[in-house]
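Each remark here refers to the structure printed beneath this line.
In this view, the complex is presented without one of its protein chains, the others remaining in place.
Lettered A and B in written order, each chain numbered from 1.
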Amino acid sequence: MATEAQSAAGSQDTATEGGVRRRDFLNVAAVSFAGVGAVAAVAPLLVQMAPPADVLALATTEVDISKIQPGQAIKTSWRKQPVFIRNLTPAEIKAANAVPLSELRDPQSLADRTKPGKANWLITLGVCTHLGCVPLGAGEGENRGPYGGYFCPCHGSAYDTAARIRSGPAPLNLQVPEYSFISPTTVQIGGGKGK
Amino acid sequence: MVRVIGFLVGLVFAGVLLISLVVGVSNYFSNPPEELAAEALHQHPQHLRLSSDGPFGKFDKAQLQRGFQVYKEVCSACHSLSLVSFRDLHALGYEEPEIKAIADQWQVQVPSINPETGEASSRKAVPSDRFPSPYANEIAARAANNNALPPDLSLITKSREGGASYVHALLTGYRNQSPELLKEHPDAKTPPGLHYNPWFANLNIAMPPPLTAEGQVTFADGTKGTVDQMATDVAAFLVWTAEPKLESRHAAGLAVVVFLLIASILGYLAYRQIWYEAKRKVRVTGPLEPKNQAKSRSAKAKQGVAG
């Protein structure tokens, strides 16, 4: 019986069409406002997950390379990721330059991966481009793999003396971070501007 | 039963309170407490007006830079600022190279470890470092300051009643004790090694007057370095160190409050619209009135018969 009374009332409502429209407009506006508010309220909950200011401020690292002998490499850390800095021997440079680019999975020459005039300084992230393990070869006496560069023990990716992928599952060469020589013996890894 | 027990329990607790009251009042009259000098002489700071006040307040960057200069040249000799980083100075309007230079030339170095020997060592600060503390630890700080610990200033305007006004009042509030005052409150006499300052809760503070002479700090922007100016500027600076996000907070607040205001007006109108019918229906003439309900029912029934 209630539904009857209500439907009777409902038929009266539809008679006043202007009123219905205004009511609809108000309800739609109010509900969409609530929706916009809810979405806006979610924004800070998501942006908080991004790196905070103190993490961003550590975006550059300065490294003293004066003590790295040819043929040696050091491991350092930038943004909490390992970085390999390697002083290539002339033989290693020669070996890297001898490979035709067409043979490479990710074609890049050694010159592309070093600074002009500093072809012996090979600076790369120590993060295998397959699934992020740290390849061997930077430490003294570590397995440098079949191509004399780096070798990732997780899934067997082998990199050559220019840290280019030569065999195994990794798709790309070891990444070269942004860096610059701020003096002949000091390298700054990371963007030009430290925050 | 519940009520009988409740009645008794209520009377017992009220009774014990009554006894406490009577004992307290009789103690008060038989042995009236004397007013302490700290209560009589302690002053409350006058409000210090800063551009960061109020809902639309913004920092005055020139003033913050002056305040930072005061901190650097005066306060930082004893007070740490351990929650603030050099990189944060960007908000004061300093550029990258300036910040680097400030960090590099900071009078205290950052403790570190010698990468070759592993021994404790120190290095020059870089922008990502927090301001290094002037003392290695609390014991060193106390040893250097007559057993008083200079508090960290990062949050000082939020951790003291009165905030910036208190800081300003304290810095400018050092006084000499007049003989009349000592006559009236002999217990307020400043012990040796302390300094009389009625804005400090205990009246006698271990910190010697830090801002003593006009021109103690020569401001880079040419502002005259009166004691009041220096105290105001450093108070403003310490508001910033305590609440660096104040400007974004004020701006975001305005947007949110305006949004909610519009949302509640719209919501209210929608609510009125939705309720309009509900209110009409229960009026004497409305469709939910039993008489009308009966009418509509019989009308429906007739229709049903006809259909």
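The definition used in the following text is that a residue touches a chain if its C-beta (ideal position, glycine included) is under 8 Å from a C-beta of that chain, and two chains touch if they have at least 3 such contacts.
Convention: contacts and distances are computed from a predicted model.
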**Protein name, per the UniProt record, of whichever chain is missing from view ("Cytochrome b", "Sarcosine oxidase subunit alpha", "Cation:proton antiporter" or "Carbohydrate ABC transporter permease")** = "Cytochrome b"
**Item:** Residue of B:H90, B:H185, B:H250 or B:R297 in touch with the missing chain, whole complex considered
**Value:** B:H250
**Prompt:** Which of these touches the unseen chain: B:A40, B:I139 or B:L261?
**Reply:** B:L261
**Residues of chain A (touch criterion as defined above) contacting the omitted chain** = 1-2, 30, 34, 37, 43-45, 47-50, 52-55
**Request:** For chain B, enumerate the residues touching the unshown chain of the complex.
**Result:** 2-3, 6-7, 9-11, 13-14, 16-21, 23-25, 28, 33, 55, 83, 88, 151, 154-155, 158-161, 201, 242, 244-245, 248-250, 252-254, 256-257, 260-261, 263-264, 266-268, 270-271, 274-275, 278-279, 281-284, 288-291
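By our rule, only the chains that are shown with their structure count from here on.
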**Request:** Round to the nearest whole Å and give the separation of the Cα centres of chain A and chain B.
**Result:** 40
**Asked** Which residues of chain A touch chain B in the complex?
**Response** 1, 4-5, 8-9, 12-13, 22-23, 26-27, 29-31, 33-34, 37, 40, 53-54, 57-58, 193-195
**Message:** Give the list of chain B residues in touch with chain A in this complex.
**Reply:** 85, 87, 90, 96, 100, 126-128, 259-260, 262-263, 266-267, 269-270, 273-274, 277, 281, 287-288, 293, 296-297, 300
